[in-house]
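In what follows, a structure is listed as structure tokens, so that the remarks can point back to it.
With one protein chain held back, the other chains of the complex are shown just where they sit.
Here the chain labels run A and B in written order, and each chain numbers its own residues starting at 1.
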Amino acid sequence: MGTQPIIEISGLSVGFRTRNGAIHEILKSVDLHVNPGEAVGLVGESGSGKSTVALAAMGYLRSGLQQVAGQVRFKGQDVFAMSRAALEDMRGGELALIPQNAGQALTPTMRVGPQLAEALRLHRGLEARQAQDMAAQLVEQVRLPDPDAILRRYPHEMSGGQQQRVGIAMALAGRPKALLLDEPVTGLDVTTQIHVLDLLRDLALSEGMAMLMVSHDLGVIAHCCSRVAVMRSGEKLVDEATASVLRTPRHPYARALLDATPRLTPVSAARVAAASAPRAEDTRPEMLRISDLGLSYAKPRFWRAGTPPPLTVEGIDAVLHKGATLGLVGESGSGKSTILKALAGLIAPVKGQVTLAGGAPLPPALHQRSQDQLRRIQMIFQNPDQALNPRMSAADILGQPLRLYFGKTGQAARDAAAALLDQVRLPAGYLDRLPGQLSGGEKQRLAIARAFASDPDIVLCDEITSALDVSVQATVLDLLADLKREKQTTYVFVAHDLAVVQELADQVMVLKNGRICEAGPVDAVYGAPQHPYTRALFDAVLEPDPPGDTGADPVAR
Amino acid sequence: MVELIVRRLVLGAVTVWLVSVLIFFGMEALPGDACTAYLERDAQGTLLDNCRAGLGLDRPAVTRYLDWAGNALQGNLGVSVDGVTPITGEVTLRVKNSLLLAAGALCAGVPLAIILGVVAGLWRDRWIDLVVSGLAIFAMTIPEFVTATILVLIFSIWLGWLPAVVLTPADAPALEFFPEFVPAAIVLVFVMVAHIMRMVRSSVIDVMASDFVQMARLKGVPYWRIVFRHALPSALLPAINVVALTVAWLMGGVVVVEVVFNYPGLGRMMIDAISARDLPVVQAITLLVAAAYVVVNLAADMATILLNPRLRTQGGRMT
Partner (left out) sequence: MSVTELSGAQQPSPVRRAMQVLRDVARQPSGAVGLVLVGLHLALALLSPLIVPFDPMTMSANEILAPPSAVHWLGTDALGRDVLSRVLEGGRQAILVCGLATPLAMLWGGLLGVYLGLRGGWVDEVAMRLVDAVLSLPGILPLMIVVVMLGGGAPVLIVTLAVLFGIPVVRVVRAAAQNVVSRDFVTAARLRGHSQGAIIWRELLPNVFDVLMVEGAMRLSWMLLSFSALSFLGYGTPPPTPDWGQDVAEARVYMSLAPLGVLGPMIALSSLIIGVNLTADALAKSLGLDRMQRAVV
């Protein structure tokens, strides 16, 4: 190599002092270097310490954390030994950070223009007038339309993608030699995500910037980085060329991570044909029929009594047979969760109807539905922390539906609860635990057990794995598949991750702005997408494939 | 934004109306009326009838309410229970005096409170914060009459620097109150600073821990520039509402302080009216103070809407 690394972390240990005075290390002797112009990825699950490493590269530790051992050097200088003035000079100057959520990271009371100009004045020593002109150039550089208008906006007046681009422009203000990126596209829609990543990659190339990119998503790393480091609970396990990690992972954890990452499976032409062909009548009993469903969030107002409210969701049709799974996919604002809420009874439809098991149409409002109708439709939520009452033990949580629907109390309820825990592969010893004493994955299993406690016909799943780490996500998806096989339950499954939907669903509905773009058997839609939007969605999916292989259509291969 | 402001205005009007109903019919519901209360043991026969006729108490309650509310809207607060003294004139005088006291306390208290709150928040858990926050707990919890009595004991009796009570008559020109109202104002400042300072402190702590302040640090913005340019505009917004609550409190709740220092303000007038069982005066003052409370809070909401870009530039709801 010969060149000196621009960022060099050696033997870095970071920890916090616990109540009894001992130091608890959250980074254990981490070594990592980034060469000038190189793009390095840092992956790991939550709690692996990857963000702490990135922030430490700037000489910044979150409050409560302290450096225990080791060093961090930027261009050969020890950042933890720098003076305040030197740090202020480096941060946002030669070493810039792009935060995870630019919406939160931009000062809400300042317009974008002055914020950019401030960075330019601080790090390039520009006069106020020059700084303004330069700010407009930066905004153009991050490919935002109408720079003058953007500069006059407040952060909250922009979309998530625009905010993230402004965050990038801010980082470019100091002409950095190296960029630190902390989950730069997490929270953005897939189609926006790929544009932002491409922009970053192009800028890094044209400006000769080094990048250290933190992400939980192997696909994102694969798209941008030539080398990747894998971390787990504060330790760096792997540090190799991206291609070799993705092709032939040698470390068992890297392999496990790669295996757990859901990927789109190519669909053979034969299966596409089979799925597209008109098929014989489904012999399974019909469980759910959605006809011409229209939903609106607009509150009825007496002064607008005559005019119908604008529809957020319109023209949704679907028929689901027993044991089938319908996947609803789309970006944020596509209306997929809204449809789920209407099925559950949380939003009364303004148009159309929902029919359960060939019976009479379901009453639109929750309180009009009978107890049996309520029992037969259950819902599992995105965030298990929110979905479980923190003051109830697992036995009580499961006991609620058991008592309500089946009149089980006391020992009978406890036995039934233990059986339910067993079904979701949790030990019976967990009966007396509070949700706070369970891990994220265990909480979601408990939530699944609660849904199945009602012995439901239909289970509505709202992004149920998106708050979980990939390895946990894989086990939860397996569990759902097993339960479906055992109980012939019908799922309506909402997810933004196309690969997850492919794994679980047999029918899929692609939504955009509350309308159906494309619907049909999973093999048909995934194998031969017809609608341009569906194709755009598939193209934007980032698969953890070695660099060089990307760009090709992952499905058609 | 317009919808938001209109909504606030309507809500404010509804609240004032509800208050007037509450005051009027609340007093109606209590046993006895203005005349029986006023005349006490003599409340019988022609004396009572004359008094009732004089105040129009022989008419149905709803009619009297409409009359009362209608007149109040036009600035006429009715007559005292003796049937002759118009309330509006005396009240105007007292409002002026109370405002004088409030203005004095505010001018000294608000800047002091904000500075102390910012300092305590920035140096959280350091000695200066511990001292300021500790004093604030004392100032908030010790009853006003205790603070006032201690002040009188120290400055008037032991040191002899300040007068113990205000002897100026209610209708004296504002300047004549000047040296005498200082102890009363000090007591108010003491309590007020504690409340505002605690609010500002916690708001500063929250904002300094926010993502955008951390980001400003990580893009190399110097510390004091972060404080003044990035953090304080957000941190001081919630202070507007607390200041408004304080103003409202100053306008009506300072009965005790006015009594201790014999200050001829609205609070004193109110307690005198209560001791004299002069219900029309009590009703009038209550309505006035409640309306002021609503107006001041409304003004604070408006100021927040105008100063907060999030609310100003879109029809967002305040949370």
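We take it that a residue touches a chain if its C-beta (ideal position, glycine included) is under 8 Å from a C-beta of that chain, and two chains touch if they have at least 3 such contacts.
Here the structure is a predicted model, which means the values were calculated and not measured.
Asks: For the chain that does not appear here, which of the shown chains does it touch in the whole complex?
Replies: Result for the missing chain's touching partners among shown chains: A, B.
Asks: Per the definition of touch given earlier, which of A:Q378, A:Q423 or A:T489 contacts the omitted chain?
Replies: A:Q378
Asks: Which one, B:M1, B:L18 or B:A61, makes contact with the chain that was left out?
Replies: Spelled out, the listed residue whose C-beta touches the missing chain is B:L18.
Asks: Which is it among A:G76, A:P145 or A:P390 that touches the chain not included here?
Replies: A:P390
Asks: From the listed residues B:V6, B:I115 or B:V146, report the one that touches the chain absent from this view.
Replies: B:V146
Asks: Spell out, residue by residue, where the missing chain touches chain A.
Replies: For chain A, the residues touching the absent chain are 18-19, 344-346, 366, 369, 371, 374-375, 377-379, 381-383, 386-393, 400-401, 404-405, 429-430, 432-434, 436-437, 450, 454.
Asks: Across the whole complex, list the residues on chain B that are touched by the chain not included here.
Replies: 11, 14-15, 18-19, 22-23, 26-27, 30-32, 37, 137-138, 140-146, 149-150, 152-153, 157, 195, 199, 202, 206, 238, 242, 245-246, 248-249, 251-256, 259, 270-271, 274-275, 277, 282, 285-286, 289-290, 293-294, 297
Everything that follows uses one rule, which is that only the chains that are shown with their structure count from here on.
Asks: Centre to centre, by mean C-alpha position, how many angstrom separate chain A and chain B?
Replies: Result: the chain centres lie 49 Å from each other.
Asks: Would you tell me which residues of chain B are touching chain A in their complex?
Replies: Residues of chain B touching chain A: 209-212, 214-223, 225, 229-230, 233-234, 308-310, 313-314.
Asks: Could you please specify the touching residues of chain A with respect to chain B in the complex?
Replies: Touching chain B from chain A are residues 55, 58, 60, 63, 84, 87-93, 96-97, 99, 101, 104-110, 118-119, 122-123, 154, 156-157, 170-171, 174.
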